[in-house]
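Here the complex is missing one protein chain, while the rest keep their positions.
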Amino acid sequence: MIDIKREDLLQLYYYLKLTRKLEDRVTSLYHQGKILGGAWTSNGTEAVSVGYGYALEKNDIAAPYFRDMGVFLIRGITAKRIMAQYMGKKTGVSGGKEGNVHIGDLNFGVLGFPSHLSDNYPVGTGAALAFKIRGEKRVVAACTGDGGTSRGDFHEGMNFAAVRQLPIVFFCNNNQYAYSTPLRLQMAVKNVADRSLAYGIPGKIVDGNNVIEVYMAAKEAYDKARNGGGPTFIECKTMRMHGHSEHDSAKYVPRELLEEWKKRDPIMNMEKYLLENNISKREELDDIGLRAKEEIDEAESFAMESPYPKPEDCFKGVYSTPIPEE
Amino acid sequence: MIDIKREDLLQLYYYLKLTRKLEDRVTSLYHQGKILGGAWTSNGTEAVSVGYGYALEKNDIAAPYFRDMGVFLIRGITAKRIMAQYMGKKTGVSGGKEGNVHIGDLNFGVLGFPSHLSDNYPVGTGAALAFKIRGEKRVVAACTGDGGTSRGDFHEGMNFAAVRQLPIVFFCNNNQYAYSTPLRLQMAVKNVADRSLAYGIPGKIVDGNNVIEVYMAAKEAYDKARNGGGPTFIECKTMRMHGHSEHDSAKYVPRELLEEWKKRDPIMNMEKYLLENNISKREELDDIGLRAKEEIDEAESFAMESPYPKPEDCFKGVYSTPIPEE
Amino acid sequence: MREITYLEAIKEALDEEMTRDPSVFILGEDVGVYGGAFRVTEGFYEKYGELRVLDTPLSESGFTGAAIGASLVGMRPVVEMQFADFISCAFDQIVSVAAKNHYRWGAATPIVVRAPYGGNIHGGAFHSQSIEGFFFNVPGLKIVAPSTAYDAKGLLKAAIRDNDPVIYCEHKYLYRRIKDDVPVEDYVIPLGKARIALEGTDVSIITYGAMVHTALEAAQTLKGKGISVEVVDLRTILPLDKKSILTTVKKTNKAVILHEQTKTGGVGAEVSALITEHCFEYLDGPVIRVAAPDTPVPYSAQMEEIFIPQTGDVVSAVEKLMHY
Partner (left out) sequence: MREITYLEAIKEALDEEMTRDPSVFILGEDVGVYGGAFRVTEGFYEKYGELRVLDTPLSESGFTGAAIGASLVGMRPVVEMQFADFISCAFDQIVSVAAKNHYRWGAATPIVVRAPYGGNIHGGAFHSQSIEGFFFNVPGLKIVAPSTAYDAKGLLKAAIRDNDPVIYCEHKYLYRRIKDDVPVEDYVIPLGKARIALEGTDVSIITYGAMVHTALEAAQTLKGKGISVEVVDLRTILPLDKKSILTTVKKTNKAVILHEQTKTGGVGAEVSALITEHCFEYLDGPVIRVAAPDTPVPYSAQMEEIFIPQTGDVVSAVEKLMHY
């Protein structure tokens, strides 16, 4: 029996459910034409963001990418604000300036996700550098996709963090595909974690569909980083169960592959674990699921009823310190 | 006894001498104020460019960086044109448009060096891709410095070449420093070659002060690439014996380190090898040295006597196909 | 003749050029098996094989640099940016290598970089940008921005056959929204030449890309008000067709410049400067620019609608100028 408090295990389960339910709702709202623009979800890979997000401490910083819904929710960015963001409402995380998963809020220690994949690797590294300069015992968690690891910024961020032994843990949500591009056209190594050898950063591989495994690995790496042990790279092997975005039927993914992974659904895994080890009961889990559902119901109505931003909002906020026009 | 024809061994020696003499001449001309702008040399590391350059075949392509004088000379870009380029003359490689080591000439299969380090890794990869698409048995040799391997383009070029198993061999002139920056601030791995693990590209380490070792390793890797075996990365361990450029006294380099490496001078090494194995005699080597010296003397007078470009040349050549202004 | 969409026109140009010339090939993210995020290269992978329609790793600098290298040894690569916005990651290769190769060492770099750009698709700051401003001050590059299916095909063929690096700005909003007559026979539209999209006598609207349609709509409305508008479609924005710009202004003596790109430092600034520099004495009034405000592209529909210049904005600008 691994030593995670029962309440933490139940919280992990709760966030898995909340993430799944939020994104499932987004999916159906998208098909009803109630979402503005596109809709991306992390379906099937929720254990990654929930696991590494939950292992962070309050003052730590997350530099996520766009399949990290669990992180947003765990850090305290509410389902209401996220749902409103999907609908382009004034009450959304960005007041309507940004959409869907392009989320960031310093009040909750979440650095904004720039579409350009892996840009947050160097950015996260910089936050970790600040902590080292100031001698603060805080860590950064940065995440990207398997495709994102092919970018120069992945290389430059990892290398700088390694040279300066910064308090940052790099995660990769290896969901087998980058849009339609399979791993074999993305890299010539067997594991994404093999990439970390180039930097002298220890690379770990975990089952990305097992939230406890992700959580434990993250916690261990954070502790190490927090105590001056330097960065770790953690590859979470999982599978993207939806298309790249909700408009994509993903015909390019072999059905058998999906069937295989369906049997390893992260929520199912967690339920099984909690029940078989008598940590929880069916009823309790159902209650948690219900709580999550209600939260999403509220989020949806909140978002639906929220006002749209004013057109003039467009002109505001380009600068933090605008130069007064006389 | 390794199997390199005697004439090849003597040619390798000749190009080592020619490179050294050309760059030494540039250095003294620089201090006499006869060079336009700065002067960079490869002093102490000549075996790298001479070794990998000499191993190339006529139709192969070089994507060099700025300490690859041996490659320029071996490919057929004459000392005259190079010296004239250093002086900003019309007869220089670029007709005065470019200076010093910013050299390229497709007539000799040399892709131009863009200052931005490692930009030539993806560029070289593209030339190799063209050969693969057309089914030509040609290879590309790309080179950069140890510092250059920290750039994103190093990562993106290596990764693409590996995924597509392209006919390219990547070299790194590891001369211990990037300007004033020592390896320990550049990377957290022991060998630059460790970086190649991230791509599934075999990494080799050779003595960069032993031209025969560099030549043999390059030849072997070219043969492999030429026959569909994919890319190889070759780290040439050596030492930059001058400053970053001729204006830099390199106080930041420990004198003892230079003393150590002085004993391993690549030209001295080669002379020793040729004499001890009775491949050549003192007189013959002196003749070769004299031939090299004369070539540089001619190059200098040619450059000195050459005209400067016309000011109006400035406006020409921006486009290959200019749009006629009516 | 038959009508095809802007997207079909791009697709046809690529297809015909690849058939005509074995040195033409395509590389980018998801252009192969998937046929591209916008389906522009659908079926190409099956038709031309995996070595001429290459799915690349997620690395814009890497595959753009590779395109440059391939072009230096005789190929004519067409790079697809999944969205124009990601061209920022390839900026160095385009500006430091491609743009300067010919001047620095005499090497032609015949690459085309396809940049699906522009707003009105609820894409936000990273899927809606007009990126011509990144490159407009970089000598050595050519930039085109077709507004019709006819131009999309003819300009892409010209770009592919040209020996210089060309950034081909294709407007995402037009992909499936416009259709026009496109000949089946091979044709090219010369780079660097603008066209008169509508003849007029009172005022000139100089524009390009999707805004050409906004200009034509505005011209319709203004016609009803008795104002005859000449609409000039630049087609190529780098280098600019100075002659056509000056000719129309000398004719109408009034100029309004329209673009979706943000105002400060936009193409309109250069066009305006050229006009005052070269035909100041012909001007009846100030040269007016109608452009997006100096902000990133906002997400919400309400904000994006005032971000992107609308017909009404153009109409009032013209009227303001007429009553100057």
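Chains: A, B and C, in written order; residue numbering restarts at 1 for each.
Note that a residue touches a chain if its C-beta (ideal position, glycine included) is under 8 Å from a C-beta of that chain, and two chains touch if they have at least 3 such contacts.
Given the structure is predicted, the values throughout are model-derived calculations rather than measurements.
Checked against the full complex, the candidates A:Y65, A:F131, A:F170 or A:Y215 give a single residue touching the omitted chain, namely A:F131.
In the complete assembly, the contact with the undisplayed chain comes from A:N159, out of A:T19, A:N100, A:T144 or A:N159. For the options B:Q11, B:T78 or B:T181, the residue in contact with the chain missing from this view is B:T181. Within the set B:G70, B:G88 or B:G289, the residue that contacts the chain not displayed is B:G88.
If you put the hidden chain back, the residue from A:L9, A:L22, A:V50 or A:A63 that touches it is A:A63. With the whole complex as reference, residues 85, 88-89, 91-92, 95-96, 99-100, 103-104, 125-126, 133-134, 136-140, 238-240, 261-262, 264-270, 272-273, 275-278, 280, 283, 285-289, 294-296, 298 of chain C touch the missing chain.
If you put the missing chain back, the residues of chain A touching it would be 61, 63, 93-94, 97-98, 102-106, 111-112, 114-116, 119, 121-134, 140, 152-153, 155-157, 159-160, 163-164, 317-321, 323-326. Residues of chain B that touch the chain left out of the display are 36-38, 88-89, 94, 96-99, 102, 114-117, 147-148, 150-152, 178-181, 185-187, 252, 308-315, 318.
In this text, only the chains that are shown with their structure count from here on.
Relative to the centroid of all protein Cα atoms, the closest per-chain Cα centroid is that of C.
Set against the Cα centre of chain C, the chain with the most distant centre is B. Chain centres here are Cα means. That of chain A falls 36 Å from that of chain C.
Centre-to-centre separation of chain A and chain B, using mean CA positions: 45 Å. If you average the Cα atoms of chain B and of chain C, the two centres end up 40 Å apart. The multi-chain contact residues of chain C, meaning those touching 2 or more other chains, are 56-57, 59, 61-62. Chain A has residues 150-152, 185-187 in contact with two or more other chains.
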